[in-house]
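Let me give you the structure first, and then I'll get to my questions.
For this view, one protein chain was removed and the others were kept in their places.
So, chain A:
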Amino acid sequence: MKILTANRLSDGEAVWYAADGTWAEAIDLAETVADKLGESRLEAIGKAAYDNDEVVDVNLIDVVVADGVIRPTRLREVIRAAGPTNRTDLGKQARPSARHA
């Protein structure tokens, strides 16, 4: 499975492309795709958002979905989705809405 991620231009916040067509601040809301067709669609959306100056550093990343929870396969993306592991009081993991995988 893949999801589309980027950083928001104005403040650098890590964001994921969500099924409702917005860039969500939580990975839980990311739209997952399972085939090349879906990947191409997300890539096109990412390019358009980049060209439109909404986001930067756009990437498709690998994830696994287990029990409805999206988990990136690379530790880098796990940390990006949560925040620094040495400061669990900071980043997305510290937000009331954060869901802990």
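Note that in this section contacts are C-beta pairs under 8 Å (C-beta built on N, C-alpha and C of every residue); 3 or more make two chains touch, one makes a residue touch a chain; residues count from 1.
One rule holds in what follows: contacts and distances are computed from a predicted model.
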| item | value |
| --- | --- |
| Record-based protein name (UniProt) of the chain missing from this complex, from "PqqD family protein", "Spermidine/putrescine import ATP-binding protein PotA", "ABC transporter permease" or "Nitrite/sulfite reductase" | "Nitrite/sulfite reductase" |
| Interface with the unshown chain - residue positions in chain A | 7, 9-14, 50, 52-53, 56-57, 73-76, 79-80, 83-87, 90-91 |
